[in-house]
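Only a single protein chain was left out; the remaining protein chains are all shown in position.
A and B are the chain letters, set down in written order, and residue numbers restart from 1 in every chain.
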Amino acid sequence: MIVMSNQAGISDEDFQKFREFFYRKTGMLFEQSKRYFVDKRVLERMIATDNPTFRSYFAMLRFQASGAELQTLINLMTVNETYFFREEYQFRCLVDSMLAEIVARRTSTEPIRIWSVPSSSGEEPYGIAIYLLEHWPPLKQWDVEIISSDIDTQILHRAKQGLYSERAVQHVPEPLLKKYFRHVGTQYQIRQTLREAVEFTQVNVTESADMRSHRHFDVIFCRNLLIYFDDLSRKTTAESFYDALNPGGFICLGHSEAMSRISPLFQIRRFPNAIVYQKPLEAR
Amino acid sequence: MKRILVIDDAATVRLYHREILENAGFDVSEAINGLEALEKIEEATFDLYLVDINMPKLDGYGFLRALRQRPIPQAPAIMISTESSANDRQAALVAGANLYILKPIKPEQLLPHVRGLLGEWQQP
Partner (left out) sequence: MALKKGKPTPSSDVPGERQQARDRDGLLQALQADDAMTRRWAARDLAAHSEAAAALVGQLRRECENSVRQVILTSLTQIGNDTAIQGLIDCLYLEDAMLRNAAIEVLKELPDQVAPFMGKLLQDPDPDVRIFAVDVLESLRHPHVEEWLIEVISQDPHVNVCATAVDLLGEVGSEQAKAALISLKQRFADEPYIQFASDLALKRIEAE
């Protein structure tokens, strides 16, 4: 590693070129201050792919027909960890801003529908449920349905079980931990009433038939999924989300994902806690 | 310091405009297409927009139309195009551009326009 990095440095010009390319592809812009972080990962991949120079690695990244190396690099650049209340500011935005707007224009008492996809092992949908119970008093007057989906049946099974390590619940305040979890050995399990409040389904978001059975949502959380897709699947999925949402419905993406690289169908809404995307109210 | 948002999908063009404008004492931000520009205007206020016409996701016209409907303090916009038909000029002005200029851009041509528009701009 030390020997390699002596031979194969990344020059300032290389960094600029890489940075522009990566920005265009993903919307992630690395500042000069991130130089070390970026170089380290790129050098790592150069070694793994047997590219002795940045030039040959960059050519591979750019011209590889499958785009697999770009995907690998994206995975490396986006540290993806699931734990309870990850990117909590969006939950805050849900209870403080989005739901208020949704409720204000409701003409019926139909349930409010929230879709969390991918479910992963359940931290997000249960986290939303806890947030609503704790921080959204109008829950007394409204029914809220939470559906959570994943393509992976094994992970869906784990999500339904709702068993978590100490690490996964580290951001859950003590009183909430007591209230919504029970100790099982060294682990924490979501209490049964809460487990029964979330519906889990298997969905491939790029499959039109799967998407047809998931509609009429008011809010969709789809965080840190699209970043792992190619351009076309990303666009296909965003367009299906458009038809899965009620007019005026919202979609929340992960912090390193930008709808400006995906689809022009949604409007940008800036709330005090977060920027989210909205299907236009007048949408047909 | 006056803030200018440069909106163009070509990295070299953004860099070129950045150098010209920063050397003239302006503060410059960039956006890669119209949609990203709409995100930027949610986060900051700009005194002038330099807008390319042809961009992916949301082009220059689309950006200007959306910008002009926003309930935010408005600012002048210069549309930059490679096309020269009267149609495009007309469409740019209708969409909300204050000026329409053709590529390639020369600094000595751009800067007087920028200063001029900033000087005479009044909130509509």
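In this text, a contact is a pair of C-beta atoms (placed from the backbone, for glycine too) under 8 Å apart; a residue touches a chain by one contact, two chains touch by 3 or more.
Just so it is clear, the model here is predicted, and its values are computed rather than measured.
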item: Residue among A:77, A:93 or A:147 that touches the chain left out of view; value: A:147
item: Missing-partner contacts on chain A, residue numbers; value: 11-14, 16-17, 20-21, 53-55, 62-65, 111, 113, 129, 132-133, 139-147, 194, 196-199, 201, 208, 212-216, 231-232, 235-236, 239-240, 242-243, 263-265, 283-284
item: Contact footprint on chain B, counting only the chain that is left out; value: 10-13, 15-16, 19, 53-57, 59, 61-62, 82-83, 87-88, 91, 103-107
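Rule of thumb we're sticking to: only the chains that are shown with their structure count from here on.
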item: Chain B contact footprint on chain A (complex, rising order); value: 20, 23-24, 27, 258-264, 268, 270, 275
item: Residues of chain B that touch chain A when the two form their complex; value: 9, 11, 31-36, 38-39, 42-43, 57-58, 62
